[in-house]
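Structure provided below as structure tokens; questions to follow.
Only a single protein chain was left out; the remaining protein chains are all shown in position.
Going by the order they are written in, the chains are A and B; count residues from 1 in each one.
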Amino acid sequence: MSAIQTIPINWYLLLSAVLFSIGILGVLFRRNAIIIFMSIELMLNAVNLLLVAFSTYLSDSKGQVFVFFIMAVAAAEVAVGLAILMSVYRNSKSTDINILSKLKG
Amino acid sequence: MMKLVGLVPILPLIGFLIIGFFGKKMSKGLVGVIGSGVVFAAFAIAVGLFIDIQEHAQKSYTIDFFNWISAGKLSIPFSFLVDPLSSLFLLIITGIGFLIHVYSTAYMHDDEGFSRFFAYLNLFIFFMLLLVLGSNYLIMFVGWEGVGLCSYLLIGFWFKNTAYNNAAKKAFIMNRIGDLGFLLGIILIFVTFGSISYHEVFEQAKSFSSGSPVLTAIALLLFIGAMGKSAQLPLYTWLPDAMAGPTPVSALIHAATMVTAGIYMIARSNILYTLSPDAMAVVSVIGVCTALFAATIGLAQNDIKKVLAYSTVSQLGYMFLALGVGAYTGAVFHVMTHAFFKALLFLGAGSVIHAMSGEQDIRKMGGLKKYIPITQMTFLIGTLAIAGFPGFSGFFSKDEILANAYEHNKVLWFVGILTAGMTTFYMFRLYFLTFKGTFRGTHEQEHHLHESPKAMTIPLIILAVLSLVGGLVGIPAALGGHHFLEEFLKPVFEDSSFRMVHHLSHETEYILMGIAVAVMAIALYFAYKTYVVDKKLPAAEGEELQPIHNLVYKKYLIDELYEFVITKPLNFIGDAFHKVVDNQIVDGIVNGSGYVVNGVSGIIRKVQTGNIGFYVFVMVISIVLILFTQLF
Partner (left out) sequence: MTTYLFYFLSFLAIMFALMVVLSKNPIHSVLYLVLTFFAIAGHYVLLNAQFLAAVHIIVYAGAIMVLFLFVIMLLNLNKDTEPHKSLWLKGSAAVASGSLLVILVGSLRGAEQIIASNPYSNSIGLIENLGQTLFKDFLLPFEVASILLLGAMVGAVMLGKKSIK
């Protein structure tokens, strides 16, 4: 039994769009850098989901391989990002992104 | 020998580079040896070239070096032209240049800018050689500008003196006016003939009919260039002021070489002039006017170098008179003899000034004969030569010019002979006031009087000998001589020969010579009577003069006239433009755009809050907008 026989791909597109928008909402909504990171992960997963969906609907395994790479990138990103967060916290005792306003013109 | 022609200008250039870069670290002796040595080497090669040209049947060599400029139709090779005319000029430049270098080693010995002076001199020789050797107008122009530059550097050599600097600037700017004419002439030549190499231009010019307007325009534009460089009316005023430079410079640049560049250029382009009688008429009239005008000013000057300067202007006028009446050989002949005796006179004057510890006013000299006999002797020879005393070099060259002028137009001849009389008068006035009578300077100066060192007197003696015998290369047929120079230069002026009028009968020539000698003798007598027998002195500074005398003494107020007619209005316009256009409009635009950018950026800057959340927000909105425009 496969999703492809009963579920149109549009539904997955919609689901991905919703998850992605929730990720965006998180980024805009929150000030805690860690939550923002998580929102970004959410967005990445929305994309992953869509890739897998297309891969299955088109019977092409390349889409799933792409997901692996996205996971690798996400892992690297999280590692570096959290390390940056650590040093920011060490300097300012906060993970509030609004204090990072050195770029003010 | 022709293969070595490249070395002729390069040697002085090398000298300039060595002295220019390392001169300060070298001893003065070494600088002198290098500076004079390179010029002497160039002179040796020039002699070789001269002999080559003299002996071989081929009279014109073009030596190509490399393709210099090539763009569209324009193709200019860097090549030299060696023919009788240029080889003769090479001899004059390097020969007299060498003597003046030697002279300078002694004259400038105590100057702190010794090495700089020699570097400039070598650079000058380089550019002058380039001017003469170039096989097209552009190389000539490069040399032309180069000598102008060196002239500026050398006139303002003592740059700590503002007046000298102003004189240098004046020379430079006056020359620029002429140079513009020359440049326009070159452009017109290119437009007309499609080439600027002498050979091609002259070949094509032959097919033009006589009096063609475009040739006249070219000839007149080139003549404007010559006016500036060779100090003709109305652009002559820089030359007397150029006496601010050290005396050897006056001798080298403002008497013997640079100022003759205009003569060289017209002699080189003789075919263009021969084909436009109108231009020639202009040249001859300007020449003779300058000759007379400068001679009258020379009558009333009291500065030893100023007198010589005006006499240079006057003699240059003579040369242009010769060119204007088609006596190209006569002009070149006079260039040569004038180079000898004017260099001699200037160097002699330098020697006098040296002996007088810097004094240049002839009213304070007198009776120097017994203190500086060699200078006196050589100066006398120079004076006789410039006055045209029979047998001296000036006699033959002037005679040739006057004879040609007589054939052409009696008025020109009359003015010429009048000028010759004045020349005799003021030169002997100068001589008598300087060397005869009693000493009028201070006691200290008298005590200090001494003959110059050998490095100065030997060039004087050599030049004196040349002034004495230099005329022998051009003895007119009327005197049973043989005009070597005319024969030598024949290939250069061959194309213009159809316009040369027939020679006068020998009887007429005898009469003309007789008149010339008589005029000279009368002038000499007057000068002798006034300054030796009556022991009159020129009026001292501040003394009331008769109106005409005053006018002449003040140089006809030409400088003031220029100041009033040209400089003042220009200054006024410049001021007005400065205040209105520059300060208000141009600065307004520039500053205004600055203010606008500043203000706008001040507003936009506030967008850069540094708030990352805000940035992300803007980014999302932008993505939405982009997607919106892309997808719908």
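Please note the rule applied: a contact is a pair of C-beta atoms (placed from the backbone, for glycine too) under 8 Å apart; a residue touches a chain by one contact, two chains touch by 3 or more.
Being a predicted model, the structure only gives us computed values, none of them experimental.
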Residues of subunit B in contact with the chain not shown: 613, 617, 620-621, 623-624, 627-628, 631-632
Touching residues on subunit A - with respect to the absent chain: 1-7, 10-15, 17-26, 28-32, 34-35, 37-39, 41-42, 45, 48-49, 52-53, 55-62, 64-65, 67-69, 71-80, 82-87, 89, 95-96
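Heads up, the rule we're going with is that only the chains that are shown with their structure count from here on.
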Cα-centroid distance, subunit A relative to subunit B, in whole angstrom: 84
Residues of subunit B touching subunit A in the complex: 605-613, 616-617, 620
Residues on subunit A engaged by subunit B in the complex (per definition of touch): 24, 27-28, 31, 97-98, 100-105
